[in-house]
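Sharing a structure, written as structure tokens. Questions coming.
Left out: one protein chain. Kept in place: all the others.
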Amino acid sequence: MPRVVVDVVLKPEISDPQGQAVLGALGRLGHDSVRGVRQGKHFVLDVEGTPDEAELTQIAETLLANPVIEDVELHLPKG
Amino acid sequence: MPRVVVDVVLKPEISDPQGQAVLGALGRLGHDSVRGVRQGKHFVLDVEGTPDEAELTQIAETLLANPVIEDVELHLPKG
Amino acid sequence: MRIGVTTFPGSLDDVDAVRAVRLAGGEPVALWHGDHDLEDVDAVVLPGGFSYGDYLRAGAIAARAPLVQDIVTRARQGLPVLGICNGFQVLCEAGLLPGALTRNAHLHFRTRDQALRIERADSAWTRDYEAGQRIVVPVKNGEGRYVAAPADLDRIEAEGRVVVRYVEGNPNGSMRDIAGVTSADGRVVGLMPHPEHAVEELTGPSTDGLGFFTSVLEQVVSA
Partner (left out) sequence: MNVDTVERAAKTPDDEQPHRELGLEDDEYARIRDILGRRPTTAELAMYSVMWSEHCSYKSSKVHLRRFGDLPESASLLVGIGENAGVVDVGDGYAVTFKVESHNHPSYVEPYQGAATGVGGIVRDILTMGARPVAVMDSLRFGPADAPDTARVLPGVVAGVGGYGNCLGLPNIGGEVLFDACYAGNPLVNALCVGVMKHEDVRLAKAEGVGNKVVLFGARTGGDGIGGVSVLASETFDSAADGQRGPAKRPSVQVGDPFTEKLLIEACLEIFAQGLVTGIQDLGGAGLSCATSELASAGTGGMHVDLDAVPLRDSTLTPAEILMSESQERMCAIVEPDKVDAFLAVCHRWEVLATVIGEVTDGDRLTVDWHGERIVDVPPRTVAHEGPVYERPTRRPADLDDLQADDPAALPRPRTPEELQAHWLAVLASPDGADKTWVTEQYDRYVRGNTVLAQPEDAGMVRIDEESNRGIALALDGNGRYTRLDPYTGAQLNLAEAYRNVAVSGARPLAVTNCLNFGSPENPEVMWQFAEAVRGLADGCRALGLPVTGGNVSLYNQTGDVAIDPTPVIGVLGVHEDVRRRVPTGWRTAGETVLLLGETKPEFGGSAWASVVHGHLGGRPPAVDLDAERELAELLAALGREGLVGSAHDLADGGLAQALAESALRYGVGARLNLPGEAFTALFSESTARVVVTTSDPTAVRTTAQWAGVAVTELGTTGGDALVVEGVAELPLAELRAAWTATLPALFGTPEATVGSVPAGTVPTS
């Protein structure tokens, strides 16, 4: 079944305490090369038939993400 | 700064109530073509210098994910 | 006065909201999420809890339930609606109230007795308070951090739509200490703290929360 990936990330202007916490933990563990972390959500959808890009965009933008604070990236299967 | 993406997903044999709930909501909203949903975490790391794959793998597998129940996918910048 | 109290799968504080309505002198009416029937209620309370497990985002799935669509329609016509905690999250997700509620800045669920300042004593749900009044009610949430884009915050503030604010400490990192906001017409109110848990000496930190439920009764009478 075709697999569609949707990544949801906080808009840049919204602060991300989860990402900050990861960054803090990395710093304490000595991983200094990591300078910034943002944490978002990752959805993997199994879709029957040929994925309908318009429908999936709507799903991603209105249900999987809250447009007030989040942006989405839709990854359709290649080909 | 190079950007490294880490996706953390539940191992396939682990149940994902969150993904199930999203699937249920999609069904109620009439999006029947979506047959399965798994929800994971999506990390975007800004890394200074050339990303060190070994270090990042270690970070991903030991800090960002719990290897008992989660798998990681590391996406290094191309090139 | 018939005050509807909604129950979604995963609603928890519905029993508390029903009790608060009763103690305030109203008649609680149970509203089931799947129904398309507001039963001629005069106002609606969306109580706290974890509707649909709060999976995806708190309140996101409930906001798409048939009953909420009806509530949105009626609220736009002036039906007083109070969203508490998860109910607040639902109202934001449904677009009735501005902003969004996100993971607490300290990343924990936190329960505490919280001091609040009533900023607006003229909304449908806060008439029995005085502007500037300090009250103490429980707050308990893991996703209670109120956020909006800075420009939106400025607008919300300018329009006087902040109804309650955290004082003496911000429990979750909400921007500008915002604990609750209202619609432009002052009839829809959402807040993270739980006034329904502060209606009896015996079980709450105070009885300061009762005012939300008595306010709307007067509102409905005078409307």
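In order of appearance the chains are A, B and C, and numbering begins at 1 in each one.
In the analysis below, a residue touches a chain if its C-beta (ideal position, glycine included) is under 8 Å from a C-beta of that chain, and two chains touch if they have at least 3 such contacts.
Treat the numbers as computed from the prediction; the structure is a model and nothing was measured.
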Exercise. Taking the complete complex into account, which shown chains does the hidden chain touch?
Worked result: A, B, C
For this session: Identify the residue among C:6, C:123 or C:141 that touches the chain left out of the display.
Result: C:141
Problem set entry | Residue of B:9, B:22, B:45 or B:74 in touch with the missing chain, whole complex considered | B:9
Seminar exercise, completed: Contacts from subunit C to the absent chain lie at residues 9-10, 12-13, 15-16, 19, 48-50, 52-55, 58-59, 85-86, 89, 101, 103-112, 138, 140-144, 194, 196-197, 199-200, 202-204
For this session: Could you please point out the subunit B residues that touch the chain left off the display?
Result: 8-11, 13-18, 20-21, 24, 39-41, 63-66, 68-70
For this session: In the full complex, which bits of subunit A touch the chain not displayed? Write them out.
Result: 17, 20-22, 24-25, 28
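Here is the rule we use: only the chains that are shown with their structure count from here on.
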Exercise. Per the centroid of Cα atoms for each chain, what is the distance between subunit B and subunit C, given in Å?
Worked result: 34
Exercise. Centre to centre, by mean C-alpha position, how many angstrom separate subunit A and subunit C?
Worked result: 29
For this session: Please report how many Å separate the Cα centroid of subunit A from that of subunit B, as a whole number.
Result: 9
For this session: Could you list the positions in subunit B whose residues touch two or more of the other chains?
Result: 22, 25, 29, 39
For this session: Scan subunit C for residues touching two or more other chains and write them down.
Result: 56, 60, 64
For this session: Under the touch definition given earlier, write down the residues of subunit C that touch subunit A in their complex.
Result: 56-57, 60, 64, 92-93, 98-100, 102-107, 145, 147-150, 173
For this session: Enumerate the contact residues on subunit A facing subunit B in the complex.
Result: 1, 7-9, 19, 22, 25-26, 29, 31, 33-49, 51-52, 55, 59, 63-64
Exercise. Inside the complex, what are the residues of subunit B that reach subunit C?
Worked result: 17-18, 20-22, 24-25, 28-29, 39
